[in-house]
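Okay, so here's the structure we're looking at.
All protein chains but one are shown at their positions in the complex.
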């Protein structure tokens, strides 16, 4: 075993930050060299995330320490709109970057402006950023210096639809993605929408018609499809911590059977260690705390519809785990290094 | 105030039985004259449902007591397949019947056989049974001796789609009803699917393509539509006790705006006290423990889709509350008698 | 039936405010004449609490409207430290006051200062305020112009221990009250401690050794006991919305049996409609959304300990319901008026 690679994590107080630490602490090929937080610099990581007491007691540094530290790769676990400043600043530094925000996932600064209602400060980043979904872009990711880690909902929707659209098997318009997510997707900061009595024993839709992940899903799928994709994405908030299940409805362009569809999906995801095509409709606990995406596909003869169910843990395959999968590719490790934990169920 | 009407409840151990009692105990026009249970006869109702100690301590009787009791109306809170025997036996008795099972909701014994995979013992019941959705059938219910109380999912889907299909505003094929329900819909009996660690912090779809409520929804809507309805219904299990939210997707046949749709829904449900057209996407706690159905409707210009969100408490508007609303109509009371509780939120 | 009494609710945005409205809206003897909110004045009550749409659409007023409104009784649903100003201002007005905060529950301004770490602005209020626990103070409450509504934890602990201490059956020192509460007790405002992922699937103690309800419990029980009471109170936070269960441990001063204890409790609470002595250990859903307090008592021969389990819904018997029970006494209604709902379980 060679010398361990040195990793920096920018932004320690949020869920993606702590989830990166949770996974990296047992990664065989890397060491955490730096964790930063502006608001909590000087405190121990375990003072903020008390479950790490005795495990990760590293003192948090201000981000200004990044440039004084010898690093091979940096994760940006920052809010969108903030992350772009750091990418701009760090882009020419001698470390690779994985940005977990939405700042470099879309096709252009103009589309970003339209959906995020915010100007972009670093348009050059769009040219070099690779969309970090290894099942679509593995080879590009390996060569990349800057990876835009996908959003949580898009990971389920894109993995669920990629085989159908790549093969031209469904109408590219009229696709419905009805998604349900756990609350950690809303972040670590208390808000009315995440107040326990507003979530517990409750359920509702939100972001109808205008959620930012809509365009991320649509534009990514467009690149796989010969016809223009137009889809409806509706997120809902589940009273659970982790997990996304997307129920996807599409219309086949020709006759198809469930067996055909299963064969297609098995073939498409062959050699991709984290996608599992399952014989039963999956539940979110089937993948909890793991980097797996489970996909179930079926055709309904009565209605003619194809249905795809796709589930992930939003903090792992939907954020930190996928980022580490990308890191593994970028640094030349086995794609599954550090990511072999079985799901936690129950 | 005249003499109170005398009510019998057949089947006391399940959730619909206890929910009927919970509401009826404060109903101004009726008294509970009989509660039956075969398995627990001789025990007090409050021995089984301990929250009723000191409130409803009636001793449970075997069903054989029905015919020796002076009753104005009987609720059948029994499993499907069992209920039909009781309807057959009681149909000519001098009391009205509200059947909360699925045994008389469909159009014919043949369709019943196909979807419930069970022969029917009382085909004559189909001729006289009225589908007990007051917002569609109020006048028929008033005249009926036998009401088939609607299923929980169908209540949300039918109320959500009735205005659109009655007015011929959407394509009658290709409708998607993506529903999410609380666990009480699965009944009082412990099963693997309702075991706490299988539900808590979890979420999944079930009954894909073949849930019995599909045909109940489709056949009821067919009667409102000039074109044949074909729809996809997908239920999911939420880690909550009560509540159903259905997210419905449909394609308009002509140009339409959200304002048009709101106007249509307000007009269609005018004079119906339990349907609320809301300006915000509703949550299931907005109606919990009440007989309301909240409906939100919107049109997405980007995709062209119409979306309807419809929520109820599955044990109230989806079962016992709707049954009591039907009772009020059948016995000539105010439609809202005993049903004026505000939702419990939180 | 005479003219309905006119009620004002000061403070509409919190849980006690909305819970008062939920119960009062169906109260047979009163009407809600005024609801105030400083921060949301001009909006409808149902804009804030959307489950009330079509039920309570009253426009919120600033508190300055109190003095221009004809009112028989006012509920103060305000934070402690704020409420005292209103009591001072309203005390000579021609309406009765029920204060739901902690400002007038203790024995003196000095004790208040010690446990609430705040000076008191209206010391005179302590002379006239009656501690509003009807099971102890029914006759005083009937005569009172100012009732200090008890805290939620104290309601369980005091009702659970009152018979034992009144009869001198236990050692007055060394009592343990281990309490577990739902999250609504922490209020409507989002905080880190109420952020869904911090509560869901979680459990912890808080306020160890110094929770303010300790002194409220201890001082109230002291008045019933010949020896000085000293007790340990430990609250814990449950991942549920509503409900408190207190597990209480005490040492008998002489030989006693479980049968003796049951007889004592049945006798002590005879004629008190909301206390139920139960033959089984109660759960919080046995009383949810109702004004009941269920109490279970037992003696362990092996250890010699007496154990009392006491449960309430913290928003009903622990706040709004008890306040309405007090209102019924103060205004000369039946003690149970408006409070006859059976618990909601499940």
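Residue numbering begins at 1 within each chain, and the chains themselves are lettered A, B and C in the order written.
Simple rule for what comes next: a residue touches a chain if its C-beta (ideal position, glycine included) is under 8 Å from a C-beta of that chain, and two chains touch if they have at least 3 such contacts.
These numbers were taken from a predicted model, which means no experiment stands behind them.
K.L.:
For the chain not shown, which residue from C:198, C:225, C:322 or C:341 touches it across the whole complex?
P.N.:
The one listed residue touching the chain not shown is C:198.
K.L.:
Which candidate, A:12, A:287 or A:306, sits in contact with the chain we can't see?
P.N.:
Per the contact definition at the top, the residue touching the missing chain is A:287.
K.L.:
Any idea which of A:178, A:241 or A:335 touches the chain not displayed?
P.N.:
Considering all chains, including the one not shown, the answer is A:241.
K.L.:
Where the complex has a chain not shown, which of B:26, B:166 or B:194 is the residue touching it?
P.N.:
Spelled out, the listed residue whose C-beta touches the missing chain is B:194.
K.L.:
Identify the residues of subunit A touching the omitted chain, counting contacts across the whole complex.
P.N.:
Considering the whole complex, subunit A reaches the absent chain at 15, 18, 21-22, 25-26, 49-56, 184, 200-201, 241-242, 276, 278, 280, 282, 285-290, 294, 340-346.
K.L.:
Contact with the hidden chain only, please: which subunit C residues?
P.N.:
Missing-chain contacts on subunit C: residues 174, 176, 178, 180, 197-198, 200-206, 208-209, 230-232, 234, 236, 238-243, 245, 247, 249, 251, 281-285, 288, 298, 300, 302-303, 305, 307, 309, 346.
K.L.:
Spell out the interface residues on subunit B facing the chain that's missing from view.
P.N.:
Output for subunit B: 15, 183-184, 188-192, 194-197, 199-201, 239-241.
Following the convention adopted for this analysis, only the chains that are shown with their structure count from here on.
K.L.:
With chain centres set to the mean of the C-alpha atoms, which chain is at the far end from subunit B?
P.N.:
A
K.L.:
In steps of 5 degrees, what rotation angle do you get fitting subunit A onto subunit B on the CA atoms?
P.N.:
180
K.L.:
Over half of the interface residue numbers used by both subunit A and subunit C, so same, or under half, so different?
P.N.:
Subunit A vs subunit C: same; shared/all numbers exceeds half.
K.L.:
Report the inter-chain centroid distance for subunit A and subunit B in whole angstrom, where each centroid is the mean of the CA atoms.
P.N.:
Comparing mean C-alpha positions, subunit B is 40 Å from subunit A.
K.L.:
So what's the Cα centroid distance for subunit A and subunit C, whole Å?
P.N.:
The mean C-alpha positions of subunit A and subunit C differ by 46 Å.
K.L.:
Give me the residues of subunit A that touch two or more other chains.
P.N.:
197, 200-201, 239-241
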